[in-house]
Every structure is written in structure tokens, then in C-alpha cells.
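What follows is chain A.
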Amino acid sequence: MKNDSQKQVSDDSLTPLAKRFLWVESADKVRLAIYILAGLCAVLFILDFVVHRHAYAPNENTPGFYALTGFLAFSFIVLGAGLLRKLIAKPEDYYAPNAVDAEDYPEEGLNREEFAPDEIVENKPGSGS
Partner candidate 1 sequence: MMDQLPALQVMLPMVAAPLIVIIRHPFWSWLIATLISVCACWVSWLMLQQVVDGSIIRYAIGGWEAPTGIEFYVDRANAGVALLVSGLSSVVLVYAYHSIKRTVDTSKHYLFYAGWLLCLTGLIGMVITGDAFNVFVFLEISSLSTYMLIAFGSDRQALVASFRYLVMGSVGASFILIGIGFLYAATGTLNMVDLAARIPDTESPRAVLVAFSFLTVGLMIKAAVFPLHGWLLNAYHHAPIAVTAFLAGTATKVSLYILVRMFFSIFGDEYSFGYLLLNWVLLPSAIAAFVTMSLVAIYQTDLRRMLAYSSVAQIGYILAGISLATQQGLTAAVVHMFNHGMVKATLFMAVGCVLYRAGHAHIPSLERMMSRMPFTTTAFILSGLGLIGVPLTVGFVSKFTLINALMEKGWWPAVVMILASSVMATAYIGRVVYLMLFREARESSASGEGYQEVPLLMLVPMYALLALGLYFGLFGSQTLGIASGAAESLLGGYQ
Partner candidate 2 sequence: MLLSAPFLFLIASAVLAFIPQRLRAPLMLVTPVLALISIIGFGTGNHGVLNILNFELVLYRIDNLSFPFGVIFCIAAFLASLYAWHVRDLTQQVATLGYAGAALGGVFAGDLVTLFIWWEATAITSVFLIFARGTPAAMATGMRYLIIQVLSGVLLLAGLLMHFHDTGSIAFNHLGLQSTGTWLIFIAFGIKCAFPLMHNWLQDAYPAATVTGTVVLSAFTTKMAVYTLARGYAGTEMLVYIGAVMTLFPIFFAEIENDLRRVLAYSLNNQLGFMVVGVGIGTELALNGTVAHAFSHILYKSLLFMSVGAVLYRTGTSKASELGGLYRTMPITMVCCVIGAMAISAFPLFSGFISKSLILDAASKNSYYVVWFCLVVASAGVLSHSGIKIPFFTFFAHDSGKRPAEAPMHMRIAMIITAFLCVFIGVFPGFLYSILPHEVSYKPYTFSHVLTQMQLLCFALLAFVYLMKVGLHPHELRRVNIDSDWVYRKGIPSILPGVAASVIALNTRSREWALKRLERLGIQVARYASPTGPLADGWGVKAMVGAVVVLMFAILLFNLWPNA
């Protein structure tokens, strides 16, 4: 909530659906979620040793193959991309004025609307442009 110029919306005025996700604000609950994920991973990993999987590819039946692949592939991609960025990232106006990156989306195509707790029901469709 660093941006104070924006209209403050208190958590209470959110829709019920949104309220269900407020836990992501809490560090504890997030940590809990991570633990759950870790636990799930552990269970899945263990299952590999229990269940006989049908496989075609070599090494596919190696226990933990998918787990390891998932983890390493993801890490490789993310880290590789980070390196890639060092090579190819350019300022946003690099291709300007012939690219949309450097310009704002034209307002007439938008319907900017602030969240208003009182009227959760949307105004009619088509009130846009």
C-alpha cells in the first residue's frame, strides 16, 4: 500500500471471492502454503518408489525422474532467461515510435474504473467506449 495517491480500499469492502484470497498477504499463511507444497512434493516423490509406472522413454522409470526434471528444467529456464536478459534487454523506447512498447494504450479503447465497494454489481455492459 505504498501508493497513497490511489484510492484506499479497505479489505472489508472486497467481494467474498476476493476475501478468500487475502491469506496471501500474510507471511505465515504463505509459509504454510509452501510447506504444504513441499509436503505434496515429498509424497509424490515417494509414490515413485511405490508405484510401478508404465514407460516408453529411457530413464523415464527412474524414480524421481519427473521430479528432478521439473525442478531442474524450471531452474534452468529461469536462470537461463536471466542471463539472456543481460544480452538482449533494451530500453522500452528502443523501437519507438514504431512499436507499441513505448506508448500508452489509447484511452478511448479503455474503460478505467476504480473499484467501488458499493456497487459490486457492474454497470451495464457496453458502457465502455
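Everything below uses one rule, namely that a residue touches a chain if its C-beta (ideal position, glycine included) is under 8 Å from a C-beta of that chain, and two chains touch if they have at least 3 such contacts; residues count from 1.
A quick word on the picks: all candidates are chains of the complex that A comes from, given by their letters.
This is a predicted model, so every value here is computed, not measured.
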Chain touching chain A (counting every copy) in this complex, out of 1 or 2: 2
Of chain A, residues touching candidate 2 in the complex: 1-3, 6-7, 9, 11, 14-15, 17-18, 20-22, 24, 34, 37-38, 40-41, 44-45, 47-48, 51-58, 60, 66-82, 84-85, 88-92, 94-116, 120, 122-129
